[in-house]
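With one protein chain withheld, the remaining protein chains of the complex are depicted in position.
Right, chain A next:
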Amino acid sequence: MTEIIVVTSGKGGVGKTTTSASLATGLAMAGKKVAVIDFDVGLRNLDLIMGCERRVVYDFINVVHGEATLKQALIKDKRNETLFVLAASQTRDKDALTQEGVEKVLDELAKEGFDFVVCDSPAGIEKGAHLAMYFADHAVVVVNPEVSSVRDSDRILGLLASKTRHAERGDTTVKQHLLLTRYNPVRVEAGEMLSVKDVEDILGISVVGVIPESENVLAASNSGEPVILREDSFAGQAYKDTVARILGEERPLRFTEVEKKSFLKRVFGG
């Protein structure tokens, strides 16, 4: 059975695309057959983060409109045999994406034997965001420890509970996973930033992962390779843990406490 995961947040710039890229890559590395779809029609970006921007020939809208087959539009990842990217269209037509069109593509992916489809949602709560979450079985809600992001994510959690196919049918609920990104333990300890517990208390759900703020995230997107591939970076390792938890494994949270520097490190740096 194909599981559909939406990566969403409400607020822009919190790390949805970074998360989609790393989540999809992580699932593929775990041996799953994965498609990751950019739902941000008009503002395509997932291709850049995945490093396949020069190989986009056909896009999501082309498939919806029957101008290309799914096989033609799926871009095979250069690092993982079982990972495919479906780019967003750069058209300015906001109505290019329809519920029937999205359903058709998702059904076809299911027939092709995909284990997971990761839907990278645009920011906001408009049509694109609605369609990205509508068919989801799981939702990864990306949140920064910051007031506007936390408030927006609560709004998104409300929409997931009411405006999805599962909610409308009343069969099951969309499984919600809260992912806290751009976390800075030093600032949390200084009382300048909301802590993991603060965010969990306010939203009433526990986190599936905490991604520390890291220069590696920018470096990874600069070079077009998902940060999860940087095994030496804390952010990459935290994404690996998160993927494992989504697959049902239990792993303790890491990188949420201030690293105690040794005397030598303090003197010589590092």
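Just so it is clear, contacts are C-beta pairs under 8 Å (C-beta built on N, C-alpha and C of every residue); 3 or more make two chains touch, one makes a residue touch a chain; residues count from 1.
Criterion: contacts and distances are computed from a predicted model.
*Asks:* Which of the following is the UniProt-recorded protein name of the chain this complex doesn't show: "Poly(3-hydroxyalkanoate) polymerase subunit PhaE", "Cell division topological specificity factor", "Sulfate transport system ATP-binding protein" or "Succinate dehydrogenase flavoprotein subunit"?
*Replies:* "Cell division topological specificity factor"
*Asks:* Looking at A:147, A:218 or A:247, which makes contact with the chain not pictured?
*Replies:* Residue touching the chain left out of view: A:147.
*Asks:* Consider the whole complex, including the chain that is not shown, and state which of A:64, A:86 or A:188 touches that chain.
*Replies:* Considering all chains, including the one not shown, the answer is A:188.
*Asks:* Could you list which residues of chain A touch the chain missing from the display?
*Replies:* The list for chain A reads 146-147, 150-151, 154-155, 158, 162, 188, 190-195, 198, 201-203.
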